[in-house]
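One protein chain omitted, others in place.
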Amino acid sequence: MVALVNPASGSSDVLVIGGGLQGLSSAFQLAKAGLRVRLIEAEYCGRHASGVNAGGVRTLGRHVAEIPLALAAREQLWHRLADIIGSDGGFVPSGQLQVAENEADEIKAKARVAMLNGLGFFHEQWVDQQQVRELVPSISPHVVGGIWADRDGYALPYKVATAYRLAAEKLGVQIVEQAPVLQVDHQAGMWQASTAQGAFHAPWLVNTAGAWAADFAAQVGDPVPMVAGGLMLMVTQRVAPFVKPVLGAMGRPLSFKQFDNGTVLIGGGLRCEADASQRHAMVDLNRMPKSAQTVIDLFPHLRDVSIARAWTGIEGFMPDEIPVISPSASADNLVHAFGFSAHGFELSPMTGCIVAELVTKGTSSLPISAFRVDRFAAA
Amino acid sequence: MSNPAIPLNDAPSQLRDLVVIGAGPAGMAAALAAQRRGLDVLLLDEQPQVGGQIYRSITQTDAQRERILGADYVYGKSLADQVRASGLTHWAGASVWQIDPDKTVHVLRNDRTTRIETKSLVIATGAMERPFPVPGWTLPGVMTAGAGQILLKNAAVVPQVPVVLAGCGPLLYLLAAQYLRAGVEIRAVLDTSAGTDWRLAIRHASSLLAGWGYVRKGLGLLREIKSAGIPFFKDVGGLRIEGEDAVRQVRFTSAGHSQQIDCELVLLHQGVVPNTQVSWSLRAEHHWDDEQLCWLPVLDSWGQTSLPGIYIAGDGAGIGGALVAEMQGALAGIGVANSLGFGTSEDGAQQRAQIAQHLRIRPFLNQQYRPKDEFRIPADEVVVCRCEEVTAGAIREQVQLGCVGPNQTKSFSRCGMGPCQGRQCGLTVTEIIAKEANLPPQEVGYYRIRPPLKSLSLAQLAAGV
């Protein structure tokens, strides 16, 4: 079945660049399909976007092209994670609610739901003011309604990444850390990834290098206009439980949830400076007053709660805010999956399946044409 | 939809030449030295008065406390007087919550956030007590010796019940002597130092002689303690503090014999270490010092860090004591003045020579009062992260699972994620991982420190600049 790799022999079927969740789930699914996989990670697995995000398991509010992937990820994977990788990753199906704070938000929300229904999607439901108060009794009375996705929720990013990692290793995936890939080359039917720790070879290459993936894409002839940026989050000190669902807001950026331990996580599109070459992003709390104000507007009683810490990681952002998930347009035996623009967490278990399908069968059973790597090329 | 009750923040102030963070001896000296050379200086501290911890409340003390605390404490008045007389701008009650790479300092003061732009920074945030993780150290009734001293200095408050002093180092003996003068009943002194190794002492003979002033002072303190007939236990190990909701007793061994003492108040101390929270948050270079068993910022001969224009002076640069702190502060102030072109051509040689002289005793003290391994790298059951109640054993487990650094263990266990953001556990966790993974502490590294460095509420942030 699975040929266990002898590290000394260095023989693999697939090289996966990047030990974030996209890479880890890809490595796992490829190994499950019987391939010998080596994953190469620049720092340690889950160090950046995958380890520091808000953990939203969210189908709500997505670009239409992502919805089939998101729904499949939620139903086939997130709700069954323990069966698949031996851990539920801390997944709590708390539901996600995107609140409408005024009439303009309400109109927008209802239009969206109608549009989705028209496309055959019913996972987002309009809920009115009364229903919102039932879902979140402590929310400010000015909220007029919202969009509700009851099977969404949240999980713990680092726990999920680690669980995927352990599951992958159990299937024989070899993981090399502290090994930034400097260069990828394709010669005589073999891909070569060069690192300071040596060069690795395999017939197939998977580019899941997150904020650094565009460099590799360019090297292989698939340039994309991706930008590496920092994304900030903050967490408060513990407060007594007051909200169950994960919250967003229609009219302004917000990602907001309370963990079992009482701490409240606050985020929402908070960009900050990042130096991708130094692999470091800088927290600047001064960019967060609007998020803090949003939270206070929705929950006035939180005004005096202290922020314990803010943090950030580096993510890759695409101009159309949807990822690249596709075979290379110019080279053989290469699959890309990157550029998740700060909302790849929920998709990542399914990304791995799609990548494995592309490698083993050459096609994907989910629609991915919107995610082609060459969609930016001049027509 | 802003709340009109939140006050608008001060407009960003003008560009300063120098901001000094910390108004202890190093900070006061740096600010004075720079101001005297014509710089525009702002001195910040979160306390209501100058003095830092070593000279805490020096501007509000009285004859009774001065007699108890001693001449070294009273000396601090002269610095405080100079600051007042100088007309230096001093912001009391100012807590720094973020410092940007361009040195902009973000401060919370009177419930308002303000941004201060400056050309240079002196960080003089001093030292803190070395963590002392033993079973029961989180119980009410356990505090640090430094806390005892602060209560005395700041509030004229002393123990009302018999107190057990446990640990090692000059500050512990100093406190014991001060408590004796104040009429406090000391139930026992539990000395955890390994005992005088005279061969090592001889190796440090020249530093002993050079630092004889310090040594004589120390011997004098010990004499005071011993002649008062206080039970003095040597070579203490296996220290456990026990009780349900409060301290009831301590158990320990002394020179191999088991002991138990009923008590309600235990003050712990095994040295002080640089408070590196700010310097790590700036990502200044640090190196692990095996002699001082802590992280030291890498500094040039003026005290400048690896980040141009950012200096560290005082115990935050390495433990040297109050007089060294003052001299380092002056040196940094001069260095800043030089670097900004304020016409001084001082080379700082005299200050450096004085500092070196005063530091000669340190190797001996570091050796003599080296905290035992068991009190730095404790047994599995001992809580190392007080805030999140993570044990040493939990950290070791994570190392076994492949974590090789404190940031990974943090992700797994919440260790270091609580309110104190790693201040009380950082050193311990680095050393536990180093030992368990068989790596040098330098390679293991330290927590990634992020803002806010001090508590900031959502409302305070929302009204932010």
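Couple of notes before you dig in:
The chains carry the letters A and B, assigned in the order they are written, with residues numbered from 1 in each.
One rule holds in what follows: contacts are C-beta pairs under 8 Å (C-beta built on N, C-alpha and C of every residue); 3 or more make two chains touch, one makes a residue touch a chain.
Operating definition for what follows: contacts and distances are computed from a predicted model.
Within the choices "Efflux ABC transporter permease", "(2Fe-2S)-binding protein", "Alpha-L-glutamate ligase-like protein" or "Zinc ribbon domain-containing protein", the name that UniProt assigns to the complex's undisplayed chain is "(2Fe-2S)-binding protein".
Residue-wise, the contact with the chain that is not shown comes from A:237, picked out of A:125, A:194 or A:237.
In the complete assembly, the contact with the undisplayed chain comes from B:48, out of B:48, B:220, B:308 or B:440. The residue touching the chain not shown here, chosen from B:99, B:194 or B:265, is B:265. Checked against the hidden chain, the listed residues B:25, B:141 or B:335 yield one contact partner: B:141. In the full complex, chain B touches the omitted chain through residues 46-48, 53, 57, 60, 62, 64-65, 68, 95, 128-129, 138-144, 146-147, 150-151, 154-161, 182, 245-246, 264-265, 275, 386-389, 418-420, 423-424, 454-455, 457. Counting the whole complex, the residues of chain A in touch with the unshown chain are 138, 237-240, 242, 261-262, 299, 301-302, 304-306.
To be clear about the criterion, only the chains that are shown with their structure count from here on.
The geometric centre of chain A is 41 Å away from that of chain B, both derived from CA atoms.
Across the interface of their complex, chain A is touched by residues 1-3, 97-98, 100-101, 106, 115, 283, 404-405, 408, 411-412, 414, 417-419, 421, 448, 450-452, 455-459, 461-465 of chain B. By the touch rule above, chain A contacts chain B in their complex via residues 44, 46, 51, 158, 162, 235-237, 261, 280, 282-286, 288-290, 292-293, 295-297, 302-312.
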